[in-house]
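Read through the structure below, which is laid out as structure tokens, and then see the notes.
Only one protein chain is missing from this complex, and each of the others stays in its spot.
Showing chain A:
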Amino acid sequence: MTNDPKISIRKLYKIFGADPKSMLPHVHAGMGKPELLDSYNHVLGLQDINVDMQAGEITVIMGLSGSGKSTLIRHLNRLIEPTSGEVIVDGENVLDYTEDQLRRLRREKMSMVFQKFALLPHRTVLQNAGMPRRVRGEDEGSAETNGRTWLSRVGLDGYEDHYPHQLSGGMQQRVGIARALAAASDIMLMDEAFSALDPLIRTDMQDLLLELQKELHKTIVFITHDLDEALKLADHLVILKDGFVVQQGEPQDILLNPNDPYIEDFVSDINRARVLRVRSVMSPLNGETEFAGVVDVNDNLEKLIQMSGGDTTHNFKVQQDGTDVGILHMKALVRALVPAQSSDRGSIR
């Protein structure tokens, strides 16, 4: 992570109310959300957000409703103006942009997928997918060719002439994704893109997104309130609570070392064996030679439990691209399956 981040959010504050600027000193002085609401009737939306998002990664911003995650993502393309702070994209501060520059950013650099799909109801699926190109002023023909390509890429061949209301929710969101991809932007903002879908369709869409990402390497900012979804997609996980970042980092790391009771609550409910990977619980090589088997660093723990048949006395050799990188003790694995509590957090590693 030494290279420059694609998107970098610096000291971002957002206060809602009649005179947000004048509230900044109070917030800098440490006034919290409830006090600000009580004494000045202003709502503290976001406070002191600092996040770096690397090119080609999926950054997931997770939080419950009201945590400010949708507000945060709208600051990236300035659908919402911040009260103070910087949003740096490719080295340029978006907040200094003129209207024209901002329009160019939205047309060419950032596309967006919405929770409620937000397709144009009076346009066909194909016209919707061609919309970003048409907005840029490209002719109908090239917009349609491009739209058709992406519709077929998300599995909507044959639906080009349907209207959005004739499609199911999952299919509508595929149109939404095709529309975002048709913009050929480096950055995709996904605002709770799959939250409105049924669980099974949601899994399909997550797989679709990961598959597309393997090929396209976009910088994706994904908002969700669902931890399973966050852990499945995230390269970098940011957890928001009441408008501030509680913890951010690699998802495995957050899972093993939650630094806040709020996150502990979050992570206590998930299937850890499926989410945690060997690399997160292995220990360094120590000259041991007896192994029950060989596993890959990116295998999840569920697979290991299956391999060992539940026997906790075994050790496994961990390999990455064919070279040995560590040992996995089954005992450590079992310990890692128990959610960390603040009191015994040290004992896990």
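Keep this in mind: a residue touches a chain if its C-beta (ideal position, glycine included) is under 8 Å from a C-beta of that chain, and two chains touch if they have at least 3 such contacts; residues count from 1.
Following the convention adopted for this analysis, contacts and distances are computed from a predicted model.
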{"item": "Complex member absent from the view - protein name from UniProt, among \"Glycine betaine transport system permease protein OpuAB\", \"Aspartyl/glutamyl-tRNA(Asn/Gln) amidotransferase subunit C\", \"Amino acid ABC transporter membrane protein 2, PAAT family\" or \"Cytochrome C\"", "value": "\"Glycine betaine transport system permease protein OpuAB\""}
{"item": "Which of A:24, A:64 or A:135 contacts the chain that the document leaves out", "value": "A:135"}
{"item": "Residue in contact with the excluded chain [from A:106, A:148, A:202 or A:317]", "value": "A:106"}
{"item": "Contact with the hidden chain (one of A:56, A:121 or A:199)", "value": "A:121"}
{"item": "Which of A:183, A:208, A:304 or A:318 contacts the chain that the document leaves out", "value": "A:183"}
{"item": "Where the missing chain touches chain A, by residue", "value": "77, 79, 102-108, 110-112, 114, 116-122, 131-132, 135-136, 163-165, 179, 183, 189"}
